[in-house]
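One structure coming up, written as structure tokens, with questions to follow.
One chain of protein is taken out of this complex; the other chains stay put.
In this document, chain identifiers A and B correspond to the written order of the chains, with residue numbering beginning at 1 in each.
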Amino acid sequence: MTRNEALFQFLLRLGDNTGILSHRVSEWIGHAPVLEEDIALANTALDLIGQTTFWLELAGEVEGKGRTADNLAYLRDAWDYRNLLLVERPNGDFGKTMMRQFLFDAWQSLMLGKLLTSTDPRVAEIAAKASKEVAYHLERSADTVVGLGDGTDESHNRMQAALDDLWDYTGEMFISDEVDEVLAAANIAPKAASLKTEWEELVGHILRDATLTIPDSSYTHKGGKSGVHTEHLGFILADMQFLQRAYPGATW
Amino acid sequence: MYAQMIKTASNSVKTRDEMSDSERAFQDRIDAGQKIEPKDWMPDDYRATLIRQIGQHAHSEIVGQLPEGNWITRAPTLERKAILIAKVQDEAGHGLYLYCAAETLGVSRDELIEELHAGRMKYSSIFNYPTLNWADMGAIGWLVDGAAIMNQVPLQRTSYGPYSRAMVRICKEESFHQRQGYSIMLKMAQGNDAQKAMAQDSLNRFWYPSLMMFGPPDAESVHSEQSMAWKIKINTNDELRQKFVDQTVPQIEYLGLECPDQTITWNAEKDGYDYAQPDWNEFFEVIKGNGPCNKERLAARVKAWDDGEWVRDGLLAHAKKKSARVAAE
Partner (left out) sequence: MSKEWPLWEVFIRGQHGMSHRHIGSLHAPDAEMAIKNARDVYTRRNEGVSIWVVEAVHIAASSPSDKGPFYEPSNSKVYRHPAFFDIPDDVGAM
């Protein structure tokens, strides 16, 4: 695997994570528990779409075949998508959505922190912009997880159920493969596994404040990073890509 | 208008002789262009009418998220998706500003939401129509927001301070809504045959419902004199509708689309278009709850509210625990 091939894959991973998560978050708009949350969720979705555009544009540039961010987002099928399984999990209730957001935000903030010093200046530049947005996402999702975890009995139970359900999807963040090896050797990106300890500390601290118990499970669902997804992704793409697929070549 | 058929509590405008001293002083302040502020004395009818009007306007913004929200996940490009989210988000924001303005009159947001969910308060008829193709995102921005702006711009001068200030903010933010809608329509009208067909179909479906947004013809519209005297309604329904038609017809021509009203003709004498009235029976049916989407729209809002209850309670319970812990330290 050449460095360019590895970088292309890595950028797809970053862009697909934010792209699919923004899609999930945007499903909430108009249906949130309170108006202030509708507005906040929309801001998160907008930040994530912006990041998706940057990562996929760069991916297209690195690939060198003239594909735009929209081409990559709207014209790849599920097996070419490289996002973590975590972000394609269905929204569930608001608590599950916020738990998914928190687990991802914690990882993304650490990843972007490392990418700030990437030897590829294009990567470092996008990371610099995105890390400010993600710092806020993390603050907000962590607060909500703590607030609901340490709220009423019902909210506590729902948050514990959310954590139990999502936990087995977090391990995938830390599985290194050839892509990471190649990029780590060139100091373009960190090895996936290298973020694990810090993430566990950060997440552990917040979940303790939230009075939640980390499940006693070491099982890890995986496959998203290499294109083997859950059944959910196909439906997300069917929804998202409908117009581009039904009217090929149209401009919108 | 997001506020249609607002009933003023009283049926006729009082003459100066019929007014009490406070009512006369109140009317004088309004006539002098002064703003009425929350703690000022105001007639009970003024307060009640405003609560209904601002509340209905707020509800319209909130329910108004749904028809466009319907296409967020299907937006055809990343940029269009971002623009649409930002637009729907503004609607939530506008609903929020308006609920806050209503709250200064002594009603809570939760009370207003309860009234909406129980069917005792209405929202604009326009949001009971479905969004069936992507061009509807264009038509809504262009026609629906265009019609709303016609009403909201003069309402910036309304007599009630908090309402007026909310309108100023809303108008400022809303200026991009109509333009983004028209830009979608332009792309569609200049696109391939399927896109052109979507644009025409969308215009056909939204033309008359947009005209209905201004409310029934003046001749049949009761209760508006008092609201106009109080400056909580600035123009009549027909004035605004005429202005909207006159503004929109050339925009339809520019798109190369056909106006759904085949009878439309320029009337040089009145310096405006003669146009066909929408089917007012349909309008009253939609208001009564028989529009194509009334049930879904309200059900979606009720579900969001009911499903969200544990979240609101949970975060409030946490806030109380936290402040109790701080107090104990």
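Note that a residue touches a chain if its C-beta (ideal position, glycine included) is under 8 Å from a C-beta of that chain, and two chains touch if they have at least 3 such contacts.
All values reported here derive from a predicted model rather than from experimental measurement.
**Student:** Which one, A:G19, A:G50, A:G95 or A:G147, makes contact with the chain that was left out?
**Tutor:** A:G147
**Student:** Can you tell me which of B:D110, B:D218, B:E258 or B:D306 touches the chain that was removed from the display?
**Tutor:** B:D110
**Student:** Which one touches the absent chain: A:V25, A:A40 or A:L237?
**Tutor:** Answer from the full complex: A:A40 touches the omitted chain.
**Student:** Of the residues B:E18, B:D40, B:D218 or B:D306, which one touches the chain left out of the display?
**Tutor:** The missing chain is touched by B:D40.
**Student:** Extract the touching residues of subunit A with respect to the undisplayed chain.
**Tutor:** 34-36, 39-40, 43, 136, 139-140, 143, 147
**Student:** Of the residues in subunit B, which ones touch the absent chain?
**Tutor:** 37, 39-41, 86, 89-90, 93, 96-97, 100, 103, 108-110, 166, 169, 173, 312-313, 315-316, 318-319, 322-323
To be clear about the criterion, only the chains that are shown with their structure count from here on.
**Student:** Taking each chain's centre as the mean of its CA atoms, how far is subunit A from subunit B in angstrom?
**Tutor:** Centre separation, subunit A to subunit B: 36 Å.
**Student:** Which positions of subunit A touch subunit B when the two form their complex?
**Tutor:** Subunit A reaches subunit B through residues 19, 23, 26-27, 29-39, 42-43, 45-46, 49-50, 52-53, 56, 69-70, 73-74, 93-95, 144, 146-148, 150-152, 154-156, 158, 239-240, 242-244, 247, 249-252.
**Student:** Can you list the residues on subunit B that touch subunit A in the complex?
**Tutor:** The touching residues are 62, 65-66, 69, 72-82, 85-86, 88-89, 92-93, 95-96, 99, 134, 184, 187, 191-192, 194-195, 300, 303-305, 307-319, 321.
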